[in-house]
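This is the structure I have questions about; it appears just below.
Every protein chain except one is present and positioned as in the full complex.
Entry: chain A
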Amino acid sequence: MDEDMIFDPSLKKKKKKKTGFDMDAALAGETGESTSVEAPAETGDVDVPEDDNLDLDNFGKKKKKKKKTFFNLEELENTLPETPPTEEPEQQEDEAVDDLDLNIDFTNARKKKKKKNIDEFVLEDDTKGEDQENADDQHGVWVGSDRDYTYDELLERVFDIMREKNPSMVSGKKQKFIMRPPQVVRIGTKKTSFANFTEICKTLHRQPKHLLDFLLAELGTSGSVDGNSQLIIKGRFQQKQIENVLRRYIKEYVTCHTCRSPDTILQKDTRLFFLQCETCGSRCSVASIKSGFQAVTGKRAAIRAKNV
């Protein structure tokens, strides 16, 4: 993972350097070779608008660049500043893909992306010390034109400034959130074992009791942790079903609702649980876990017999 991180940005950096001199030439000339090298490594950089070449160069968004040159290389050369309408749908598409990633992958796709950018900055600061030049470039983006800035541009800009001014935040974001999938095995016909339940609790830094309550409430069943620290659940459940519930748990009780960082603490305050983020400091209340209504599902005769 780390190797990836180091490897990727360096590629970008190289690219950035190249394009730094003359972006027109860079765009027109070298895109062919550079994109062919870097295309596979790209996961999806969405937030940079595509109508501004300077931006692209600054932040090293190769995908955008690639696409652009791919679709209207000539047009680009002729009428540089105004190309956005043709690419609007494409961007949205990208965004959709990104969202999907976010849902599927336990490791947050959006964050990954951010991290890459961060690394870029860090790397540059360390190795080249061309901080100033960088800053100049950045200002150039805004000084040179009188067009309206897009929301994405402004957002990117404010995040870049934040990262620049808060190196600690940057390093905090570097830690990844990797979780092993739940190991789910059927026991007989009526029970399911969630073998690495305790391990997952540790990974998430949550009390087993809390996750247990959530799982059982969501699955509408009963269960307990046995001597081998595996969770035995009544009923038949598949791995992907458990994973689904886990994902919802993480979304509600582990990752910060503001910045999505998993570096959070769950505190109980009077009757409510609060999620306190160690990265951005946000604190918000989370839904309390309630089983709610439970229908009677067992054999009625047995229940009646018990009650009598």
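Quick note on the criterion: a residue touches a chain if its C-beta (ideal position, glycine included) is under 8 Å from a C-beta of that chain, and two chains touch if they have at least 3 such contacts; residues count from 1.
Simple rule for what comes next: contacts and distances are computed from a predicted model.
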| item | value |
| --- | --- |
| "tRNA (adenine(58)-N(1))-methyltransferase non-catalytic subunit TRM6", "Eukaryotic translation initiation factor eIF1", "SUMO-activating enzyme subunit" or "Exocyst complex component 8" - which is the UniProt name of the missing chain | "Eukaryotic translation initiation factor eIF1" |
| Contact partner of the left-out chain, one of A:150, A:183 or A:241 | A:241 |
| Hidden-chain contact residue, picked from the options A:193, A:221 or A:279 | A:221 |
| Interface with the undisplayed chain - residues on chain A | 189, 217-221, 235-237, 241-242, 244-245, 292-295, 297 |
